[in-house]
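Pasting a structure here, questions to come.
Every protein chain except one is present and positioned as in the full complex.
Right after this comes chain A.
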Amino acid sequence: MRNPYLPLPMKLVKNFTETSDKLIHTFTLEFLNEQDAENFKYEPGQFAEVMVYGKGEAPFGIASSPTEKGILKFSVAKVGVVSTALHMLEEGSIVGVRGPLGNSYPLEQLKGKSLTIIGGGFAFTTLRSTIQYILDPANRGDYGDLTVIYGARNPGLLLYKDELAAWDARSDINLVTTIDRAVEGWNGRVGFIPAVTKEVAPKTDYAIICGPPVMIKFTLPVLEECGFTPDRIIMSLENRMKCGIGMCGRCNVGSKYVCKDGPVFTKEQLDKLPNEY
């Protein structure tokens, strides 16, 4: 019997300060055991429990793409015990990782479809995974048009600035970045995501959206106006978690456990569940 509580040991190879307020760091981890690297097969949208020995464990979305071999990336906001401990870890430290956990964006089902991907704040992490995956030469041909709308409060808070620049330079992705208020030197759009989404008025087969609850709340009606039916809007939920495997009883929404049945649900599925998330 495999013990789902035992973490895999990983080495922190990079602790990178992602945002200008220094509150978000991106961690690059390498498997200590080669076999673990082989076995750890994940898909964009999944998460893992990251453990700082002696401090505890917390769930984070996997920010790397399966196409980036041998490593895992997590972008973590400093909010509490585990996240603060992670921020303070020196490169070379060992952490534990349990995963991959949860379901993923249905990328198999989305083959041949055009996509709009909308992200707000640091919830952009698993969307990075998805975009990297789709843009990989091995996969790009499987998907149609790709529009990405990504917003942050100010330019300094945008994650993955190098990648955003690289994506922007490509012709096979329509990247729209936006910030809340105009600042000098910013050439992208200004405005909140719902408004920008309305302007862009994406016409694709599916929309994937991930961000803070308020942003989701105001963007969903816009997406419906743009013609996305609830079965074509894909969202990712966040709930407080411990076990990550459907046993500790913490993260349920109705009869679904977000850790195991989610975190990815369509709006159609969520409409059938109690509004308690």
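Here, a contact is a pair of C-beta atoms (placed from the backbone, for glycine too) under 8 Å apart; a residue touches a chain by one contact, two chains touch by 3 or more; residues count from 1.
By our rule, contacts and distances are computed from a predicted model.
This complex has a chain not shown, and the name its UniProt record holds, of "FAD/NAD(P)-binding domain-containing protein", "UvrB/UvrC motif-containing protein", "4Fe-4S ferredoxin" or "Bifunctional protein PyrR", is "4Fe-4S ferredoxin". Per the touch definition above, the residue from A:106, A:191, A:230 or A:246 contacting the chain not shown is A:246. Residue-wise, the contact with the chain that is not shown comes from A:213, picked out of A:70, A:141, A:213 or A:227.
In the full complex, chain A contacts the hidden chain through residues 1-7, 9, 32, 53-58, 77, 79-80, 83, 94, 96, 212-213, 238-240, 242-243, 245-255, 260, 274-277.
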